[in-house]
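A single protein chain has been omitted; all remaining protein chains appear in their positions.
Now for chain A:
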Amino acid sequence: MSYIAIDNLSLSFGDNKVLKDISLTIEKGELVTLLGPSGCGKSTLLRVFAGLEVFQEGQVFLDGEEISNVPSKNRNVGMVFQSYALFPNMTVYENIAFGLTIKKFSKSEIKQKVIAALQLVNLEDKADFYPDQLSGGQQQRVSLARSLVTEPKVLLLDEPLSALDAKIRKQLQIDIRDLQKKLGITMIFVTHDQEEAMILSDRVFVMSEGNIVQQASPAELYAQPKNNFVASFIGNYNIILADELKQLDRTFSPKSGSNKYAIRSETIHLEPIKGENVLHFQGILKEYTVLGSTIRCYFNAGAINLTVDLLNSEINIGELEGTSELYINKENIIAIDE
């Protein structure tokens, strides 16, 4: 049996069904992400696992034991909140020591563990500070230390980096991943940021309207989106119908049963591609945006709008005015569900 298992779980708030027959498994030491737009049920699923929401149907297992009816205080899970949820009346030291005090560790053990936790998050010199004397990033580090110090079986992180600015967020992403690898702890991370999910995760569960629509490794998810929703949520995919592709190049023959196709923006080229398995057509550049190392170009190919990402170092945007020849390797045209 997997380390974590959720079987056919459903949850409603009144008439609103928030989680619909969800099943998933997570192995020990994995870092998985629940990814999806606001209101898709990802935080609710995490809170169900923490014992903070009551569900109507299904079962939840942790380390071989059913915990569906175990109160959150007895689940031995850690949780990091988006709002940090640090206790304002306690210093950083007291915040981290809180869980150990409740579990009745001796004073010397508490001191030793708290200091180790502080060193883990590089906040040794902030032990006597109060939460409101720390920056957002520092507060989230304290929250992380407080959750880890009790050595939980699994650490749940509910959009922990959403309230931080971009630079600190990126640093903490790296720190969290390093910590997870160093401690070998199982983590479930909730985010609506696909880039964050890609950086952090071993596996990503993409959620939409209370369902898990796809679960895969970041690379697999990016290369093989299962449907329209995943393709548009994960990357800059061009979603094109079979008939439209045929209009672009008569040599295109649709796969049986597939009417919708996804093409990643970086797989459309301006230079000819060797081989016969290539779709070739013309497009007119309408607009472009410089994104740093890449330039995002918006082409019109007949009635079809296409987004194309080109390497900034390899093209001179001035030469693209007017009509351009566009090439796509047919292997990069992915059939997706409706």
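To be clear about the criterion, a residue touches a chain if its C-beta (ideal position, glycine included) is under 8 Å from a C-beta of that chain, and two chains touch if they have at least 3 such contacts; residues count from 1.
We take it that contacts and distances are computed from a predicted model.
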{"item": "Listed names \"CoA-transferase\", \"GntR family transcriptional regulator\", \"Molybdopterin-dependent oxidoreductase\" or \"ABC transporter permease\", matching UniProt entry of the absent chain", "value": "\"ABC transporter permease\""}
{"item": "Option touching the unshown chain, where A:Ala116, A:Leu241, A:Leu291 or A:Leu311 are the choices", "value": "A:Ala116"}
{"item": "Touch with the omitted chain, as defined above, among A:Ala127, A:Ala163 or A:Ala335", "value": "A:Ala127"}
{"item": "Full-complex contact with the absent chain, from A:Phe81, A:Tyr288 or A:Tyr327", "value": "A:Phe81"}
{"item": "For chain A, residues in touch with the removed chain", "value": "50-52, 71-75, 77-79, 81, 83, 85-89, 91, 98-99, 102-103, 111-113, 115-116, 118-119, 124-130, 132-133, 146-147, 150"}
